[in-house]
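Only one protein chain is missing; all other protein chains are in place.
As written, the chains take the letters A, B and C, and residue 1 is the first residue of each chain.
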Amino acid sequence: MDYSDDPEVAAFRAGLRAWLRDHLDEHRDATGYESAESVERTLRWHRALAAAGYVGLSLPAAYGGHGLPDLYEAVLNDELATAGAPPPPPIGHIAHAVADFASEELKSRVLPGLLRCTEVWCQGFSEPGAGSDLASLTTTAAPDGDRFVVDGQKIWTSGAMWSRWCLLLARTERDQPRHRGLSMLVVDMESPGVDRREIVLASGSREFAEVFFDGVEVPAANLVGERGQGWRIAMHMLSYERGPADMGWVGRLGRVLAAARDDVRSGRVPADGPLRRRLAAASVDLRVLQWHVARSLADRDPGGSAGSVDKLLTTRIEQNLHHVVGDLAGPSFVLGDPAPYGDYLWSRAQSIYGGTQQIQRQIVAQRVLRLPRG
Amino acid sequence: MDYSDDPEVAAFRAGLRAWLRDHLDEHRDATGYESAESVERTLRWHRALAAAGYVGLSLPAAYGGHGLPDLYEAVLNDELATAGAPPPPPIGHIAHAVADFASEELKSRVLPGLLRCTEVWCQGFSEPGAGSDLASLTTTAAPDGDRFVVDGQKIWTSGAMWSRWCLLLARTERDQPRHRGLSMLVVDMESPGVDRREIVLASGSREFAEVFFDGVEVPAANLVGERGQGWRIAMHMLSYERGPADMGWVGRLGRVLAAARDDVRSGRVPADGPLRRRLAAASVDLRVLQWHVARSLADRDPGGSAGSVDKLLTTRIEQNLHHVVGDLAGPSFVLGDPAPYGDYLWSRAQSIYGGTQQIQRQIVAQRVLRLPRG
Amino acid sequence: MEIELTAEQRAFRESCGKLAAHLASRWHRGRGPHDVDPPAPDETSWSRVAEAGWLAMRLREENGGAEAGAVDMMILAEQLGYHAVAAPVLGTVIAAEQLQSWGAPSALLEEVAEGARRLAPALAPDLTGFAGATRSLAWDAAGAEFAVVPAEGIAYALGEPVPFADQTRAVRPLGEPARTLAGLTPPDGETAARTSAFALSLLVADLLGTMQAALDAALDHARTRAQFGAPVGSFQAVQQILADSHVLTEASRSACWYAAWAVDALPGEEALRAARVAKAYASRSAVEVCENAIQVFGGIGMTWEAPAHIWLRRAHGARAAFGDEHHHEAVIATEFSGS
Partner (left out) sequence: MEIELTAEQRAFRESCGKLAAHLASRWHRGRGPHDVDPPAPDETSWSRVAEAGWLAMRLREENGGAEAGAVDMMILAEQLGYHAVAAPVLGTVIAAEQLQSWGAPSALLEEVAEGARRLAPALAPDLTGFAGATRSLAWDAAGAEFAVVPAEGIAYALGEPVPFADQTRAVRPLGEPARTLAGLTPPDGETAARTSAFALSLLVADLLGTMQAALDAALDHARTRAQFGAPVGSFQAVQQILADSHVLTEASRSACWYAAWAVDALPGEEALRAARVAKAYASRSAVEVCENAIQVFGGIGMTWEAPAHIWLRRAHGARAAFGDEHHHEAVIATEFSGS
């Protein structure tokens, strides 16, 4: 049992910290894909990371990656979060899907640009009619000679308004049941027939969009893996960067907690005994979550259901944390700067997106605990 | 809208309080059916109540009752609980089943003794294989000329070790499905073939027993209502004294809370800010529960599912209260007098007995909120 | 003991519901925060409110009112919450009740009752109660001209709304003193307590309406939306959530009824104690019920275009106004502060 960094990891971490000291300040405003300006700032941040060698850490060197163990991705996420830096480019799972399943030709065509962060990518999985039930997708990609013709609608597509490319999960096999009929395609978002509609969230965030496909032609060479393999690739993707991204998310929650603690310690925010106690309990939760994510990373069962345990734990702790932080803020929770209320609203989405809390519990019950299906 | 007592009710309440002032002290040790001595003390208490006119308040005067509205039962339960008196005899639901369904002959034979509290009665519903699923009972009462022959096993029969009579729910109709095959019988517990086995609870309580029936003969005249009507009578019983008994239970919880509050106020028990706050929250809960039970009583839908709402609310509040009281006690929760720990354990049973919390929620969802069945 | 609404009260509930629904239909949350209607009603809507007598009914006869009981006002407030009505009815009613308790001139109160003069109550900067002095905020002040601080005898002009989580109500800073109100007399303790109890009971009713609306919409969604080949509401895990929401809503209703009855029936301090308990309970429950509703809605509930966040925001806003559960439980806890 050893929780300390190996020398190589420690050196990597130190190098990253030094780099952040020098470069972070000019990129603090890389706030994601919400407007043309913020996209530009965000891509600039991603390209700076890529140029410094921090993108594609766990991808093969042959395609522009660095061939390091997954742990390095976790360290990257952890350090960025702890430093209050914007997140790394959200492309690791897409890159892994391509690197692990696509043809050599497609890999050489796609991966280098992806890892240099020249363009925005998005991931077209969710659909309006499907919710947590991914196997019931209805968007079709009908094979037609050397191309597929895509028709249907995706929703909750992060960054879609600004994306050049979409990794799309669509139904290619009419006669196969549910998840066996799905395939994965790389779709050029500038193709005729692609239409996008921004989704504004309750928090005011404009990160998501709906994407409509109407007779969109996709070259057969853009198929990732085999026909009918889409579900397997999707599951592989969802499990892949779970751990490292969790580490980053936990780091971000840690900053929320630290800010609240500083406010109380300094007297900027008045907090009575009961509130302090709740803050202490939230800090216990968060510390345990950090240890848990670290163990999860080491002990990971790729493609397994341990991710559901981690997500349930994270959600429980995050939602409680935001209740405590909101109560600490007192009237400022509802008055003035709307950002904290937006963060709270986003904490409510944690128990919904990527499979609701109820579905996650059922996955744990049936796949981990081997309880019988109802 | 008026929450104050009508003059008649106020007079009844005042009379009861005066009677309790004079008579309660000699009966404080009437602790229920746990040993021969405690049964004797308890029956003495019940007979004193009966002699003073406080048993069978809502039952017809013709059979020894008092013909008053249900509300009076609630006032009785409320006042006894608030005064810290032992509960009234737990026979109201049995008496109502007999009064509302039995033949004239059976009523005259049974009700006067029941209401004078000369003997202990018990209620044989639950079975080891059935749990919350009452319709799946397997104890049989086979019709055989002018009698039934009972075979099977009951469990969680309160007071069974000391009972002379049992109101038994058993299967008389072989060819009827589930709940339509059940009937209700009055069984003499001294009949040959009746065997009892004490159940000791985790708290140490000895209130319950298992009862075994092996070829027990019951006269056909002891059938309550019609054959096949047992389920309906059972549901009627369960809904009937719900409200008044709830009122008593809430009163008892109120005493638990008041004791804790007094301990804190007097400084006998040290309580820091967070504990005081939790105690305040528990007192908010309890006050709301009192108001809710009062509204429920007025607004009652007999035989409906509102009882499930009340039980869910009571259980939620009671279990939280016992957590707070346990934490207030600090080390004395686990050290020394085992009674408070026993009360806590009993609070855990509240979400199980009479239909688990999960089943109650499902009843509310399907019968009150009209959600579709799964 | 008669714990139910009279036939008249049930009819009043129905008429309130109709007008509330109409008012709500004229307010639009748009496609995003940039696009939402302000919570100030247009002239037509506000005159409908005045014509319905909502602003007048609680006042004493000599002030142009009908001396309605707090239970009737509770019925109204629940409907305003249920339909998330953006017009500042509660703010006006509470401001008038406070001014009446300070013996404000009939002429002013009559103008308020008729909807001609629009006032908002001035609350402490943390919104937990009536303002004792300046540097405070006017609550539910959309379209209001003034907020009065009776202790100073001054009506203040109002600034632009500050950002407020609840899109259906406006909170505005007090601006310059606009006029003085002479001859105000501080209410006795009994009356002051009763006025606070009244304000709290209205907010409890608003919270009750809000949570009932969120629950009803979630139930509708659960009955019709299918996942994994069955209605969402047929899954036991979803049923458990909705049943809990129903329990919390019914318990809040019980608290709401008692607190409203107590305003006119019990001594002021007792009424205030009951109102604190009800406000603490309903504040906590409304947030839980609205959060549960969003959970049942799933992703769609997180969008601006879906109504779910409007209820959650209104619940948070009403929770904060006149004190949330922590505020009131802290007061209640002082009762135990022995040695």
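By our rule, a residue touches a chain if its C-beta (ideal position, glycine included) is under 8 Å from a C-beta of that chain, and two chains touch if they have at least 3 such contacts.
Fair warning: this is a prediction, and the values are worked out from it, not measured in the lab.
A.B. asks: Give me the visible chains that the unshown chain touches, in label order.
C.D. replies: A, B, C
A.B. asks: Pick out which of B:Ser35, B:Ser108 or B:Ser136 touches the chain that's been left out of the picture.
C.D. replies: B:Ser136
A.B. asks: Among A:Ala81, A:Leu279 or A:Leu321, exactly one should touch the missing chain; which is it?
C.D. replies: Going through A:Ala81, A:Leu279 or A:Leu321 one by one, A:Leu279 is the residue touching the chain not shown.
A.B. asks: Can you work out which residue in B:Met1, B:Leu16 or B:Ile155 touches the chain that's missing from view?
C.D. replies: Of the candidates B:Met1, B:Leu16 or B:Ile155, B:Ile155 is in touch with the missing chain.
A.B. asks: Considering the whole complex, not just the chains shown, which residues of subunit C touch the missing one?
C.D. replies: Interface residues of subunit C facing the absent chain: 235-237, 239-240.
A.B. asks: Touching residues of subunit A against the unshown chain: what are they?
C.D. replies: 1-6, 9, 71, 261, 264-267, 271, 273, 276-277, 279-281, 283-285, 287-289, 291-292, 294-299, 309, 312-313, 316, 358, 360-362, 364-366, 368-374
A.B. asks: In the complete complex, the non-displayed chain touches which residues of subunit B?
C.D. replies: 126, 130-133, 136, 155-156, 199-202, 204, 206, 272, 274-275, 327, 330-331, 333-338, 341, 345, 348-349, 351-353, 356-358, 361-362, 374
Keep this in mind: only the chains that are shown with their structure count from here on.
A.B. asks: Counting only Cα atoms for the centres, state how far subunit A is from subunit C in Å.
C.D. replies: Centre-to-centre distance between subunit A and subunit C: 40 Å.
A.B. asks: How big is the gap, in whole Å, between where the Cα atoms of subunit A centre and where those of subunit B centre?
C.D. replies: 53
A.B. asks: If a residue has to touch 2 or more other chains to count, which residues of subunit A qualify?
C.D. replies: Correct list: 272, 274, 374.
A.B. asks: For subunit C, write out the residues touching at least two other chains, lowest number first.
C.D. replies: Correct list: 235-236, 238, 326, 330.
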